[in-house]
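Below, a portion of the complex is reproduced, with chain positions unchanged.
Chain IDs A, B and C follow the sequence of writing; residue 1 opens each chain.
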Amino acid sequence: MSSIFGRNFKVSIFGESHGKAVGVVLDGLPSGIRLNMEFIEQEMARRRPGKSPLSTLRSESDSFEILSGYFNEATTGTPLCAVIFNSDCASDDYAPMKSLLRPGHVDYTGFVKYGGFNDYRGGGHFSGRLTAPLVFAGAVAKQALQMDNILVGSHVKSICHAEDESFDSANIDENTLKELRNLAIPVLNRDAGEKMAQCILDAKNDRDSVGGVIETAVLNLQPGLGSPFFDSMESCLAHILFSIPAVKGVEFGEGFNITKMRGSKANDAFIIDENKIKTATNYNGGILGGITNGMPVVFRVAIKPTPSIGIQQQTVDFLKNQEATISVKGRHDPCIVPRAVPVIEAAAAIVILDLILERYGEAWTNWKN
Amino acid sequence: MSSIFGRNFKVSIFGESHGKAVGVVLDGLPSGIRLNMEFIEQEMARRRPGKSPLSTLRSESDSFEILSGYFNEATTGTPLCAVIFNSDCASDDYAPMKSLLRPGHVDYTGFVKYGGFNDYRGGGHFSGRLTAPLVFAGAVAKQALQMDNILVGSHVKSICHAEDESFDSANIDENTLKELRNLAIPVLNRDAGEKMAQCILDAKNDRDSVGGVIETAVLNLQPGLGSPFFDSMESCLAHILFSIPAVKGVEFGEGFNITKMRGSKANDAFIIDENKIKTATNYNGGILGGITNGMPVVFRVAIKPTPSIGIQQQTVDFLKNQEATISVKGRHDPCIVPRAVPVIEAAAAIVILDLILERYGEAWTNWKN
Amino acid sequence: MSSIFGRNFKVSIFGESHGKAVGVVLDGLPSGIRLNMEFIEQEMARRRPGKSPLSTLRSESDSFEILSGYFNEATTGTPLCAVIFNSDCASDDYAPMKSLLRPGHVDYTGFVKYGGFNDYRGGGHFSGRLTAPLVFAGAVAKQALQMDNILVGSHVKSICHAEDESFDSANIDENTLKELRNLAIPVLNRDAGEKMAQCILDAKNDRDSVGGVIETAVLNLQPGLGSPFFDSMESCLAHILFSIPAVKGVEFGEGFNITKMRGSKANDAFIIDENKIKTATNYNGGILGGITNGMPVVFRVAIKPTPSIGIQQQTVDFLKNQEATISVKGRHDPCIVPRAVPVIEAAAAIVILDLILERYGEAWTNWKN
């Protein structure tokens, strides 16, 4: 509780990694949005496993089926349900639950939370597989946002110690953002991308894993979205971002770094540019007092190293109630950061659509159509 | 929207900096909690302005009046409303709104959001003054949590470049946490505290400001609180934390730093200690899969430098639609980090009580009493 | 839980009958609404006790104080809190709780719900006194609705066996609706009003009480408000109406009577009138499929006789765990139906504003101003 996110645009996800399906219900999605299915498939493909030596070998087509809410090639305004049926479930996953708790994993907390009844196979409902329906929801939200020319894009800021440049947060180019979509590891500096790939392969060779940081930008947002208490733009974004498995930090604008600046620098000076009020810098990440100011919303998300690793680790045998060691078998990503990029973007698109509907109401698309 | 936080324990705040009052309504607060008013006053005092040269000169007694929900020295279970009447409102604040937008402030976004009708005096509803009722709510929540021996405490991790040590997150001592409450700038290392004080005074002398980082710990939490999607413990905490004015980053456990570790280090090994399952380290901050694992919940919050500074800054004259300069007058904190400590703790206590009630229901206190 | 109603316009009430105050926080109230305080006072006066021999002798001025959310004679868009301080609390109410359960009252259920900690004096939080802040909220909502020319009005359909005519639901006149506001017992047929008054006085003489039915109409609603599942216009209205103390039934249009019609009669024929789509009759009460169709929304509410009566009744002595008799002392309304009229209207206005904001967003008033 609660598997439902949002107030005006509600996203409800369900499913388990090795169950029949994962899926999503979109409630409050405005009517009259004509979906480009090819775009949704591209978004799904960006997250899909089994594409390269950098990710898990589990291969899922991730093809979705829309069960409701879409009629005559447009959204109806009533709940849209999409289901992604699971196909490649490794067979020995059906064995009884291992009594060895995997460090960094949900084996222990999931057991306590659900009294031992949760589906533990492949992480069950905690699995990163649940991000597939989230990406579907984000792909739909992105297309709704296009009606207002709003664009979401990202790059990998770092993988372990391999660092990319940062966005020039006051001057982010739409084309740059769009082109990042086509890279296996989306980076601003190609050399950084090669170092990241090497970093991931090194970890893989060591049967270990690495994490990283994703930097995301949202362009062309109108000022006025979000609220002071308690639904600031940062609050709403952080809420969904911290639900994505492995996320351990979120910062906006200069984030933790802004605490090293003095106010005279951290305050973004207001300027007039092409007759619009803007700021000269964007250290506050496009948000003041919880409300968008019209500059790009920029944030960074810290993603921990994948907990499933082949190296032997110390742990506890749950049933025997004694300490033990474990080497996690199976097909795992040595690094999920590249695959997490479309998930982070999806989360952002969902939040922004939610806040736009709060501001302009469910009849918003009626004016757009 | 929405000025209401929480699902089972709902905190609703209202008021403006220079209006008649600020206040809070607590809905879903269980019955039978006997409040120690002295403790609440101490919490309010920790946040109160006007205490030292390190903070603003605005002096507010911050004495609260409970209007409902408290009877025969215990909570009734029906909504508890507390009001803090404003007293020291500087008179010239009632002048017409300055047309000069203060950089880093809500002048622009507040105007757009509310179509020019918001109370701009002293930041209005966006003011840090709204954190006074939040601290009240937190002081009540902390006393409810004491029924389960749950303790919340914090230290200032850094002010600008002045750094304190970090918590030893797997071994945090209750007494240490309690003693931090008595320090003007709560730090683990007293030398760091002196450097921080100097850092603040330097900024003050320069009519500038500084920010910092607060590190908070919650001890004695039962495992099983929080959910995978979308109400992870991190999600719920980050939601309220990012509503607190000036917060620009939140991280759990090692946070952004965990992205530099490999999985073999980031995975906290499970051990058995005094017949309980624990972890040897606590890089994940007491949370796995969004759910508490029984270790201390540890997080850090980045607070930007106070935007109100006397130094001349570049800005825009809103009415004349032209660029201009501004020097912000008035009584401001050169650094709000020390005063923000009880606010951050209050936010944490509110979230944890909310999740406890989700898990154990409104009848929770019936079993405790 | 939960003392908060609404999704886009949230009304949160607090207080107890014999505590310091009752009050309300309005969250999501759009900015820029200029309140006519005299109108609010009139609405409060319609509900106020102590006006006539037909009601309780408790005399409350019910003067309200707005603590926040109102500035320069308009709503700010941030939470508006209004408080009504209690004045006339009979002193012996502070005696220990009577162990005799009053039949028809909340003594028993309130005790169980709150584990004995609730404020039992005068009904505490369950008291009809809590409808005072609801009427305040409704008076504000009504003024917002006036921006769209929406009007809410009511008459007393019956008191015990004394019956008024019904609204001609397809043809309700604005002026008739407005004039009803000025009557002590608002009725369409003055003779019916006299019979009702006699009915109330008879019950009073017998130290007994009577209930009745209120019929309410909302005019000039745009079509399209409400949803099929689960927030139909009927659902939202019934939710708040059934929270009002003593309400035991709610019906829309012909309500229970429609079950005696055949479909060929119950189906309101569509017609074109002044180039607008209307219906010839309005047996469905202006709502089809949970959504307004532009006809008047008409509903009736059943209000049970006041449970506080002087006649001796059979009951249980709670502490002695044995049967007993009771005669309820104190100042009670022999009939609360006339005083309930503005409460019912307030509830309707709150719901409709909530649904308008869902449809047109928080920026709705920006276009109106």
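Following the convention adopted for this analysis, a residue touches a chain if its C-beta (ideal position, glycine included) is under 8 Å from a C-beta of that chain, and two chains touch if they have at least 3 such contacts.
What you see is a predicted model; the values in this text were computed from it and never measured.
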- Message: Let me spell it out: one sequence, repeated, and 3 copies placed. What is the copy number of the whole complex?
- Response: 4
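Here is the rule we go by: only the chains that are shown with their structure count from here on.
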- Could you put a whole-Å number on the gap between the CA centroids of chain A and chain C? 45
- Query: How many angstrom lie between the CA centroids of chain A and chain B, rounded to a whole number?
  - Reply: 26
- So which stretches of chain A touch two or more other chains? 7, 224, 228, 358
- Note on the structure: Residue set of chain C touching chain A in the complex reads 7-8, 78, 224, 228, 357-364
- Of all residues in chain B, which touch chain A in the complex? 1-5, 7, 13, 101, 103-106, 108-110, 112-113, 125-126, 130, 158, 160-161, 203, 206, 208-213, 223-224, 227-232, 234-243, 245, 247-256, 258-264, 266-272, 275, 277, 279-280, 284-285, 288-293, 300, 302-309, 311, 313-316, 318, 321-323, 358
- Query: Given the complex with chain C, which residues does chain B contribute to the contact?
  - Reply: 1-4, 8, 10, 12-16, 19-23, 25, 27-28, 31-32, 65-69, 71-72, 74-81, 83, 113-115, 117-119, 124-125, 362-363, 365-366, 369
